[in-house]
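Right, one structure below, let's go through it.
For this depiction, one protein chain was excluded, whereas all remaining protein chains were kept in their positions.
When the chains are written out, they are named A, B and C in that same order, and each has its own residue count from 1.
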Amino acid sequence: VDKVRIGIIGAGRIGSLHAKSIQSNIANGEVTAISDVVVQAAEKAARENGIPMYAADYQTLLKDPKIDAVLICSPTNTHADIAMEAARAGKHIFCEKPVDLSVEKILEAKAVVEKCGVKMQIGFNRRFDHNHKRVRDLALEGALGDIHIVKITSRDPAPPPIDYIKASGGLFMDMAIHDFDMARFQAGSEVYEVYAHGAVLADQAIGEAGDVDTAIIVLKFLNGAMGIIDNSRKAVYGYDQRVEVFGSKGMAAGRNDTPSTVEFAGAECVTADKPLYFFLERYMESYTAEMRSFINAVQNDTPVEVGIDDGLRPAIIAQAALRSMTENRPVRCDEILRL
Amino acid sequence: VDKVRIGIIGAGRIGSLHAKSIQSNIANGEVTAISDVVVQAAEKAARENGIPMYAADYQTLLKDPKIDAVLICSPTNTHADIAMEAARAGKHIFCEKPVDLSVEKILEAKAVVEKCGVKMQIGFNRRFDHNHKRVRDLALEGALGDIHIVKITSRDPAPPPIDYIKASGGLFMDMAIHDFDMARFQAGSEVYEVYAHGAVLADQAIGEAGDVDTAIIVLKFLNGAMGIIDNSRKAVYGYDQRVEVFGSKGMAAGRNDTPSTVEFAGAECVTADKPLYFFLERYMESYTAEMRSFINAVQNDTPVEVGIDDGLRPAIIAQAALRSMTENRPVRCDEILRL
Amino acid sequence: VDKVRIGIIGAGRIGSLHAKSIQSNIANGEVTAISDVVVQAAEKAARENGIPMYAADYQTLLKDPKIDAVLICSPTNTHADIAMEAARAGKHIFCEKPVDLSVEKILEAKAVVEKCGVKMQIGFNRRFDHNHKRVRDLALEGALGDIHIVKITSRDPAPPPIDYIKASGGLFMDMAIHDFDMARFQAGSEVYEVYAHGAVLADQAIGEAGDVDTAIIVLKFLNGAMGIIDNSRKAVYGYDQRVEVFGSKGMAAGRNDTPSTVEFAGAECVTADKPLYFFLERYMESYTAEMRSFINAVQNDTPVEVGIDDGLRPAIIAQAALRSMTENRPVRCDEILRL
Partner (left out) sequence: VDKVRIGIIGAGRIGSLHAKSIQSNIANGEVTAISDVVVQAAEKAARENGIPMYAADYQTLLKDPKIDAVLICSPTNTHADIAMEAARAGKHIFCEKPVDLSVEKILEAKAVVEKCGVKMQIGFNRRFDHNHKRVRDLALEGALGDIHIVKITSRDPAPPPIDYIKASGGLFMDMAIHDFDMARFQAGSEVYEVYAHGAVLADQAIGEAGDVDTAIIVLKFLNGAMGIIDNSRKAVYGYDQRVEVFGSKGMAAGRNDTPSTVEFAGAECVTADKPLYFFLERYMESYTAEMRSFINAVQNDTPVEVGIDDGLRPAIIAQAALRSMTENRPVRCDEILRL
């Protein structure tokens, strides 16, 4: 096909972002329809991005024979069901993370998607970030040698609303899941055991909602590498997103991105910019890059770069981390699911 | 007006860039027509950017009553004449730099534009760069105190073709002119005297074409500040664009932008990315920002941020620099033109 | 006293280093005697550093009434016994780390030293490093707020000889012990539980000697903070010594020191210096600073900055870490010793 025709399911923040990104920056893709249960949202996104059709129900998109692929940008608890419907309708799928809070449900979706033979890419956009990707590329080029230690710092600038926290599946499933994917990506290997320690240090209300806001997670990989993740829901200086990979031949590490590179030297001290505030600022280009990757895979019938197993495994790690923290012991991933 | 309607004159690299930038990223502007003497170029840019009309002659655009403003992106030697025609047609004008190689011609255009009462913004996009603007903002906030020294490093990664050099007006008019604008912007004052030293160090062919490829320029400002610019046509490590401003209360300085922030530490040394390669990579966002500024000025009927005098004065400085180098003496700007 | 008179026990690398440092840089201290079982080493150190007396046996120093304090720089397995003898002889004590490989032996020495009422400082010099101390000072000034996460990267450039490894007490007792002290110092709190994971990734011979060469250690502190340490015996780019402390009000982090700050930008990449090679280069000034601190404490009869408990607790943590790794479970420090 000349252009991959895309329907977007969900016209919220991330759906609209993908719409704009495809229409503006991706030559071989076009959004031909968008749906949202709040039809005004779909209409608005359609108008602003030159999308010819909108609807309240996503089934309209699935039935449309001119649509090649759908982006599932609806609430998390609908992802798996819509993915299965889309697969049965023969549509290729891009699904935002997490696929589901339940590992079993992800497995169910995986079975259907694989049986239907459609592609399914998971929205782990950070793999496409210029810094994190550069670290991985150095490993792939052999510059790092064997990977020994993967170290991920991942801190949000401010906690989400408590209502969000309550429905989120908890810090490991909601926030660290990106880091579990990143760790697997950087290690080039699978995690077999997890040890997690969490606490409520930043915001008492998060503790009252049954979650933690600060955590350290140790990962053990099949290839011998070891991983460290540290998370906080509240870094007052902004979004802290750093990856460091240490290997037998060297180390690669990225710093945070900043609005400018300017330093001011004054009588009191030298000051510089804080990191870019949050994911929309920091990871904007990675959203376009992941979409370009997905559309190319559909157009050229090549494998997606982040497949359904990449959606499954971080969920297993997240559940292992939660159990580890609760029981204060290392937990093997195959306690959660034997793959 | 809800949206400023824009005609683009010239569908080359920079015209196409502005077309895409407006259509994708600027909500209160829309490109309604584009022209190019090579009509295929206009047609292609129109098609790719959803522009409803294209033409071979720019007069079609000037006659169109639905067009509010034009962007002059044609060859330099046509800028001033088209600007005058556009002014007489009542169109607001955005004109790429330089307005003309001749100071007299710029003066002529200035007179017509001012008489016709249209706005005219000059394409000194670097003022809108995140780093350079941050330096200036620190000065405007008072953090730097009185400005004492403005220091600009401006080096291209590789020389242009010799045919380009021959028609360029020379290093001072073609390349340093951006730096003269930046120096005025950062100093917040006008240059009254120039001393320039240039040489052929990088590429003998440039010398044979009658130009220099390496230069140092000293600027003296009316407010007492002093400026230094160093230029090279050939920095093998890429585009080097740094501004440093030193004042009574402190110093602000920007580093170059890089593709990533990743450092690799290996057995031999620590390595990092080279600067972004050239102006299309480094200054891409500044093109959108300057266009947003222009369109806002038209929509709100406010003064443009970079006016026709900002097109005139760097041309005067460039001529003073050329005379200074030729005669090896400091040259006052009012030797070139008494303003 | 005008000058604290010091006897040095052990004229090896570290004893000679302290001798030179005191004689050259510390006005209120003087080395008046040095001993070594290899008497030629003592003679040489005496000659080179203007020390008036040397001996083969340290008892000569302990008997000398003109000596106020001794530095115990002999092999680790002699530290505790000499410390007790010195305490009984009424000498103040500076003792290199670790005090002993056995927690019980350290307790025994502690009891004697405290009963004799002499001062005893432990040689955790890294607390006096300009970078690590600056991080701690920011915490003490309140700039970091409550401490949430202490993160320590500590990697050696190359493994020691296998014979050294075999007698070292293992990675946790020999190498990480510095990091355990640093973690306590930075957290401003005591560790109550440890989880450690180690592996042989860098050098198979280390594994054959019964040790690991790469490790990750999670620490839990009484004040709620959590700590992460990662260790490697072999970082090909040099000595990697970084501390990061994250708290409710901000984060402080130091980079490695380098021989110069020069960057080279070439056609291929931008390069910079590797970190200073090893502890003698990186921590040289901290050795002088710790000695100055000790001598001041003796002269002014004030508490030492790093006391005998600071020698005891890291040894407990090290044993807990070893047990944790062996049994693959978190181990509480009071399993090792209830304090």
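One rule holds for everything that comes next: contacts are C-beta pairs under 8 Å (C-beta built on N, C-alpha and C of every residue); 3 or more make two chains touch, one makes a residue touch a chain.
Bear in mind the structure is a predicted one, so any value in this text is a computation, not a measurement.
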Worksheet item: Which of B:Asn49, B:Asn131 or B:Ser232 sits in contact with the chain that's absent?
Response: B:Ser232
Response to the item:
Out of B:His79, B:Arg155, B:His178 or B:Arg313, the sole contact with the unshown chain comes from B:Arg155
Item to complete: Have a look at B:Pro52, B:Gly224 or B:Pro303 and name the one touching the chain we're not showing.
Response: B:Gly224
Worksheet item: Out of C:Lys63, C:His130 or C:Arg329, which is the one that touches the chain we can't see?
Response: C:His130
Fill in: Contact residue for the chain not shown (choose from A:Val236, A:Met284 or A:Leu337)
A:Val236
Fill in: Selected residue (touches chain absent from view) among B:Ala202, B:Val243 or B:Val262
B:Ala202
Worksheet item: Please identify, in ascending order, the residues of subunit A that touch the omitted chain?
Response: 235-238, 240, 263, 265-267, 269-275
Worksheet entry | Residues in subunit B touching the chain absent from view | 146, 148-149, 151, 153, 155, 195, 197, 199, 201-202, 214, 216, 218, 220, 224-226, 228, 230, 232, 234-237, 240, 246, 248-251, 328-330
Item to complete: Spell out, residue by residue, where the missing chain touches subunit C.
Response: 23-25, 50, 130-131, 133-135, 138, 143, 249-257, 259-267, 273
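Basically, only the chains that are shown with their structure count from here on.
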Worksheet entry | Equivalent-chain rotation between subunit C and subunit B, CA atoms, steps of 5 degrees | 180
Worksheet, complete the sentence: Comparing which residue numbers subunit A and subunit C contribute to their contact, where sharing over half means same and under half means different, the two sides are same
Response to the item:
Per the C-alpha centroid definition, the whole-Å distance linking subunit A and subunit B comes out as 40
Fill in: Rounded Å distance, subunit A centre to subunit C centre (Cα mean)
42
Worksheet item: When you check subunit A against every other chain, which residues touch at least two of them?
Response: 249-251
